[in-house]
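To start, I am sharing the structure in question, which I have written as structure tokens.
For this depiction, one protein chain was excluded, whereas all remaining protein chains were kept in their positions.
Moving on to chain A:
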Amino acid sequence: MAGRGRGRGRGQMTFNLEDLGIGRGDSLPPTTFKPSPLFPPMPVQPVPLQTGEEVEYMLALKQELRAANKTLPFYIRRAAPKRDVDRYSDKYQSGEPKDSAIEWSPDWSRLPKELCIKVRKPLAKRHPPQVKQPKKPLVGKEEILTKLETLEKKEEAVNSEEEEDGEKKKTNEEEEQAEEEEFEEDFEEDTDYIMSYFDNGEEFGGDSDDNIDEATY
């Protein structure tokens, strides 16, 4: 009884197929056996794009905006992941931001206090301290000792600065940054070598005068 009607004609349904518009003898579309293709052939082509001066101009605007966005400080890049070994070129090729400072200064009064981060000062401020470089080798012994003491204190100050929250007041940061910048030439990367030793080419030329008589191997 259940098999009656199966295979004969189209099968029985509760409503009249003619009302839906499928008359007797009409064939239904074939059944599908696989998922539809990824790029099916389109029976109707889409409406062609508009062209014209207006459209070209807006296109150019859009591409310019996209390029400009990458240079703005609003484009936030993830901090570079720490590589396994510290490389020499890291010192000279710092493309990505290393610390967590923000590159532009928003109006902090319009933002909740918890979002306050210290603002990174622009790099232009580095130029004045480098002018003092040639004088550094002439410094006397006592001054070297005092410098060592201040460097020690500096180290401790930097360590405590790394532990603090982002809620430090701006004036404090400015003082510390000014101090940091003064000593930065000597103090970079925790090395024992004074940076000026490498940067100043005059000393190198002067030393070699003493060794002319010795044979070079």
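Convention: a contact is a pair of C-beta atoms (placed from the backbone, for glycine too) under 8 Å apart; a residue touches a chain by one contact, two chains touch by 3 or more; residues count from 1.
Rule of thumb we're sticking to: contacts and distances are computed from a predicted model.
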Name of the absent chain as recorded in UniProt (options "Phospholipid/glycerol acyltransferase domain-containing protein", "Centromere protein S", "Electron transfer flavoprotein regulatory factor 1" or "DNA-directed RNA polymerase III subunit RPC3"): "DNA-directed RNA polymerase III subunit RPC3"
Given A:66, A:87 or A:141, the one touching the chain that is not displayed: A:66
Residues of chain A (touch criterion as defined above) contacting the omitted chain: 14-16, 19-22, 43-44, 46-47, 49-50, 54-55, 57-59, 61-63, 65-66, 68-69, 71-79, 100, 102-107, 109-112, 114-115, 117, 122-124, 166
